[in-house]
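Before I ask anything, let me first share the structure, which is written out below as structure tokens.
The other protein chains are all here in position, but one chain of the complex has been omitted.
Chain nomenclature is as follows: A and B, assigned in order of appearance, with residue numbering initiated at 1 for each chain independently.
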Amino acid sequence: MKKVVGLIMSLVLLFGVLAGCSNTETSGDAKSDNKKDVDLKVWSFTDELKKPITTFEEKNGVKVELTIVPIADYPTKLKPVLESGVGAPDVFTGEIAFLKQWVNAGYWENLSQEPYNVNEVADNYVPYVFDLGKDEQGDVRALSWQTTPGGLFYKRSIAKEVLGTDDPKEIGEMLTSMDKVFEVSEKMKEKGYRMFPDEGSIRWFSQGDDPKPWVNENDELKLTDQKIEFLDYAKELRENSYTALAPEWSPSWFEAMDKPIKVKENGKETETEVFSYVLPTWGLHSVLKTNVEDSVGDWAVTSGPSPYFWGGTWLGVYNKSENKELAYDFVKMMTQDDEFLTDWAKETGDVLSYLPVTNEIKDDFSDEFLGGQNNYQFFLDQAKSIEPGIVTKYDQQLDTFYGNAVQEYVDGKKSKDEAIAEFYKKAQNAYPELKVPKK
Amino acid sequence: MKNLNNYGYAFIAPFWIIFLIFNIYPVGLTFYYSFTNYSGSGTAEVVGFANYQRLIADSYFVEAFFNTWKIWGVNFGLQIVIALILAAIFSDMRVKMKGLSFFRSIFYLPNLITVSSVALLFGILLDWQHGSLNMVLMNIGIISQPINWLNEPASAQLSVSLILTWMWFGHSFIVVMAGVSGISTDFYEAALIDGANRWQTFTKITLPLLKPILLYIMITSLIGGLQLFDLPMLLTDGIGSPDGSLNTMVLYLYNQAFKYNNYGYAAAVAYGLFIITVIFSAIVFKSMYGNERKQARRV
Partner (left out) sequence: MMDRTEIENNVTPEKLSKRTLVPQESKTKKRRSLIKGIIYALLILTAVICFIPFLMMLVNATRSNDAILTGFTLIPGTALMENYRTMMEYVNIWNGFKNSLIISVLVTLLTGYFSALTAYGFAFYTFKGKNFLFVFMLVMMMVPGQLGLIGFYELCKNLGILDTFIPLIIPAIASPFVVFFLRQYIQTTLHPSLIEAARIDGASELRIFHTVAIPIMMPAVATMSIFTFIGSWNNYIVPLVVLFSPEKYTLPVLMGFLKGSQVAQNLGSMYLGIAISVVPIMIAFLFLSKYIVNSISAGAVKE
């Protein structure tokens, strides 16, 4: 019997050793990080924080680790980390599509209370940006440095050739309605250009002048007439060959910004160039500038048929962080540091929500990339028409579902009614609690 | 001596401790969740059979069920036919083909690659406008227009089936060869004397004797096939487009649980999947063995 006990004991020991092994194995990364003295962990879904973090490290003599998770997986990955606190970041960002869900989830520290008291500086921000960071009780959970009104970026050389002018004002006037957009598209096509890279480009304009949320306060899913019209517009774009068949975020979409692109259509292969990209403020520095080499200076930005806003990154302090002070220092630098933000704005062209800086720089701002255009003034004007009430916690999935429905209609796989019915069904399936129109 | 037998418990103890914690308990817990409306956090409320009622009426689950079967079926049929043809070629005593080990290795190679790498690779090779496959096919002149492989339900499913075939026919070939080499040459010599031709030899001797092996391939492939997840997840946008044609059962389970946070319902989906697997494994078993069960056992 002794032997049995001994055997079991040794097994237990072995277990301990094994568990220990795998423990050191798993925490290996954390340990080596400790050697490097990571003072702050930051999670985000893009690499735009890379440079600010370097600045922050130099200023404070600390080491910051940035973890980037692609946006499609970001909520899925981050949620369990925050829930369990294992390997959790001290600061994490939230994209507008899931912001609503997170400000109310209680993972972000309440910034309205001591010692942060951000309400005192509320007047320094574009109001909608500040308001979106509030939870249901009205406490601020996250802040953002940017405002994200949208525009339509186009190539000056093509505009001159086809439309006779490259002036943003005049171009903007040629695009004040969807019908006019199609007129311009036809002109582009006649000269061998394509108006947009893909059909999704116009989705923001399809919301019209009076955008509505996906889900209203009674948990009812609302598909507005404008959103339904988008189906027709998208189909029209495809059928008239106004797009370059380069889906958003695909390699060809990026490639077409700078270079001619080959389009295979109706058994023919043609080479063409894309005239315009529908992107908001951040599209300039994190999309266009990082992918364009040859056509720098040949771009300009103007307004489309209706104002819109797209995206936006908020950031806050994880409420179980052990280093809240430093974490908040980082948030503060990103959102209220005059010096840093001035440099940031000048360098990237990002349009800030922090008024002390924007008021300072907006009048004589000009961007080389846009041929010297003052995009700041332009976007700040656009920002006035932003309607933050349309953000709901369902946006990310519902946008995906609807995008899918549109795609299937455009590809001719479904009729309009079928595509809409399919959208309703998917929405109901993912969110049983929603009241979905029976159709 | 009786004392010694207590060692038996000690020897199997580690296995059972881990098995209970990481295998039995999760399966039980999932079963419990399948009767709740658990959403991943907070408390789980027992809702009785509501999830199962929803499951039966859920057209997405039914769709996922048929998709999974279609994709698996086409792949399995092709795979087994190719494997049998190859085995017939290499086992023929009259032709005596060389290079078995070389070809075997080459054919098996795709099976070793991580499925997610395969999915990614084909995802970009099959791209409509700029995929290398369409470009090559157009250059050779086989097609005049690019095929949007992953955008039409039928071609998307076929693509996945073909990728699976590509990955697995080498494996099936090896297994079939192992079975063929286990058949006594006496049978073939006798057949030769009786004047049987190749086709007769193959259908009357080889196939019946290969039955256990084919059953093995079929059941393992079926269990794997019903759990199809990586390829559809990574080849599409993760929700099984186009038109839900790549929505498989496990992908549906994953999305319900980890994307939409409907853990309770996802648990019911898991049990639905399990019941289906059991039923179909049983059917396969029955139809293959049926009345000759005793006979087959002897072989």
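Note that in this section contacts are C-beta pairs under 8 Å (C-beta built on N, C-alpha and C of every residue); 3 or more make two chains touch, one makes a residue touch a chain.
Quick caveat, the model's predicted, so the values are computed rather than measured.
In the full complex, chain A contacts the hidden chain through residues 3, 7, 10, 18-19, 21-23, 25-27, 29, 46-47, 67-73, 77-78, 80-81, 83-84, 86-87, 249, 251-252, 254-255, 259, 261-262, 291. Residue positions on chain B in contact with the hidden chain: 4-12, 14-16, 18-19, 21-33, 85-86, 88-89, 94-95, 97, 99, 101, 103-110, 112-117, 119-125, 130, 132-133, 135-136, 139, 166, 170-171, 174-175, 177-179, 182, 197-199, 202, 212-213, 216-217, 223, 226-227, 229-230, 233-234, 250, 253-254, 257-258, 263, 266-267, 270-271, 273-274, 277-278, 281, in rising order.
One rule holds in what follows: only the chains that are shown with their structure count from here on.
Centroid to centroid, with C-alpha atoms defining each point, chain A and chain B lie 38 Å apart. Against chain A, the residues of chain B that register as touching in their complex are 3, 6-7, 10, 13-14, 40-41, 58-60, 127-130, 134, 144-146, 151-153, 237-239, 241-243, 255-256, 258-260, 262, 265.
By the touch rule above, chain A contacts chain B in their complex via residues 1, 3-4, 7-8, 11, 15, 72, 76, 79, 83, 245-246, 250-252, 262-264, 266-267, 397, 400-401, 404, 407-408, 411, 413-414, 425-426, 429-432.
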